[in-house]
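Can you read through this structure? Questions will come right after.
All protein chains but one are shown at their positions in the complex.
Order as written gives the chain letters A and B; numbering starts at 1 within each chain.
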Amino acid sequence: MRRKTPYLLLAPGGAWLAAFYVVPALSMLSVSLQRGSLERGYRFAWRWQTYTEVLGTHHTQFTRSLVYGVFVTALCLAIGYPLAYAIAFRGGRWKNALLFAIILPFFVSFVIRTLSWRFILADQGFVLGPLKSLGLLPHGFHVLGTPAAVIGGLVYNFLPFMVLPLYVSLEKLDHSVLDAAHDLYSNRWSAFRHVTFPLSLPGILAGSLLTFIPAAGDYINASLLGGPNTTMIGNVIQREYLTNTNYPQASALSLILMVAILAMVGLYVRLLGPEELTG
Amino acid sequence: MRRRWVLPAYSAGVIAYLFLPIGVMVAFGFNDARGHFNVVWHGVTLRWYRHLFDIPDLAMAIRNSLVIAAISTVLATALGTAIALAISRHRFRGRGTANTFIFLPMATPEVVMGASLLSMFVTLNVARGLVTILLAHVMFNISYVVVTVKARTSNFNTEWEDAARDLGAGGWTTFRTVTLPLIFPGVLAAAVLAFALSVDDFVITSFNAGQTVTFPLWVFGASRFGVPPQVNVMGTLLLLVGGAGALTTVALQRRKG
Partner (left out) sequence: MNDLALTTSITRRELLRLSAVAGAAGLLASCGVSAPKKTRASVAPLPPKTGALSVANWPLYIDADVKTKGHPTVEQFQRETGTAVRYKEAIDDTETFFGTLREPLAAGKPTGWDIAVLSDWILARMIRLDYVEPLHLDAIPNFTANAAAAYKNPSYDPGSAHSIPWQAGITGIAYNPKLTGRAIDSVADLFDPAFRGKVGMFSEMLDSMCLTLLLLGVEPARATQADAKAARDKIAAQRKAGIVRNFYGQEYGDALANGDLALTIAWSGDIFQLQESNPELRFVVPKEGGILWTDTMIIPKGAANIAEAHAWMNFYYRPEIAARVTESVQYVSTVPASRAIILADAEARPAERAALQRLANSDLLYPDDASLARLHRYPGLSEDDEKAWNQMFQEATQG
């Protein structure tokens, strides 16, 4: 029974994913290798050039998306770690309430969240307006339409994804271990660096993955908060599929993105440490 | 000891930042908006609260979203937790592969995945509607659940479970009384994430919704003409309900310990 347990545990979820992910993903692969057009019809043709073509045309947006993704993950980690730490160790009976609070903004549609940010960051809005009247900012200064606005929006939207796993991993830590660390090390920072931080690696890994992976493929923030020069690969794929009806190209781009993300994730996992630490 | 206020102050700041656009949303639920657009402030009014259900299809859309989110959360959390436990605690053939490929659904662009799913449903003559949305939501939520729960189950210390088994407890009892409480924060966090993702999902749902309308779909379509203030009010009420739920957990904690 022991030996079969893992397979039994994997089976239901695995079957679900096999039916509703793997099959459509394989069909996506098939479409990426087809040639033709919407009106002239498609034919399967093992057309690998599509991959090189789309990579050639859109490598800028690819790189930009992966770079934005790394930035966003780093920022979310920097901002989110202290928050997760605070909730885990100082939260007391407010822990669960605070966790809910962090995720509550998500229950309002992304359209509303992003439109509200557009209102807040408007050129003459209640944030930038007064700053400009006071002369603290040049008159032509604007946030919307810049990469900063896109990254800001991404950080905002993915912060809960970073905080929740971090919290989950930090909260697990045994207080006696932490107390022992405080006794061992002369100051709290050393204790943190040598004991707490390494023990929270699984949370860091999980949070980074939950942030980087969807952020790299995001299109909404670039679309609503960005400008002509902040196009991300998600926007390109959206456009190729919906506007240009270039289904093979959109599928090829998607697969390239998935492979690139997997590669970066694999690298990151290796960087973080051996499997015993990260699970 | 000296700077105990730093962390709580910082946390309050971050949470305030998280709620900043929400505050804008709540505020504009009181705006005396003129015309269809609700972007310029005109003064306070309660009329949108009085006329909350005036828009026939908005309430139905919210109801659909909440039902789908509730069901898909339960299913995804159960399936995903099982996978996380399998990967974290057991050594088996295919573990590495499972560990690597579990990230794929998160990395797959929604527009292509949504269309491919639709294509499959069409081929199999599955009518699109609530059920197909559910199938899709559980699918993409499983990965998120697995990753979140694994943050808790990695380096799993099996001595508690071994102790329970030595004392004679069966597999299910051990799980229920020992394992589950230990991993519960991870499972809860994963469930909360899955719920939020489901309620907010747009692209995959667009493709596979058939004649069902969910909240994000409705709001995005309505934004072409101007999102009515009732949407802000609904959002505010959703938050209040969620907030009340959160405060209940606080009260429950107090009673327990």
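We take it that a residue touches a chain if its C-beta (ideal position, glycine included) is under 8 Å from a C-beta of that chain, and two chains touch if they have at least 3 such contacts.
Keep in mind that what you see is a predicted model, and the values were worked out from it rather than measured.
**Q** Check each of B:7, B:20 or B:39 against the chain that is not shown and name the one that touches it.
**A** Final answer for the missing-chain contact: B:39.
**Q** List the residues of chain B that touch the chain left out of this view.
**A** Its contact residues with the unshown chain are 33-37, 39-40, 42, 51, 53-57, 61, 115, 118-120, 122-125, 127-128, 203, 206-207, 209-213, 217-218, 220-226, 228.
**Q** List the chain A residues touching the unshown chain?
**A** Answer for chain A: residues 23, 26-27, 29-30, 33-34, 36-45, 60, 115, 118-119, 122-125, 140, 142, 144-145, 223-224, 226-231, 235, 239, 241-244, 246 touch the chain left out.
Quick note on the criterion: only the chains that are shown with their structure count from here on.
**Q** For chain A, which residues are in contact with chain B within the complex?
**A** Result: residues 1, 3, 5-7, 9-10, 12-14, 16-17, 20-21, 23-25, 27-28, 31, 79-80, 82-83, 85-87, 90, 93-117, 119-120, 156, 159-161, 164-169, 171-172, 202-203, 205-207, 209-210, 213-214, 216-217, 234, 237-238, 241-242, 247, 250-251, 253-254, 257-258, 261-262, 265-266, 276-279 of chain A touch chain B.
**Q** In the complex, go through chain B and note every residue touching chain A.
**A** 7-8, 10-11, 14-15, 17-22, 24-25, 28, 39, 78-80, 82-83, 85-90, 92, 95, 98, 100, 103-113, 115-117, 119-120, 135-136, 138-140, 142, 144, 146-148, 150-156, 171, 185-186, 188-189, 192-193, 196-197, 199-200, 202, 215-216, 219-220, 223, 227, 231-232, 235, 238-239, 242-243, 245-247, 249-250, 253-254, 257
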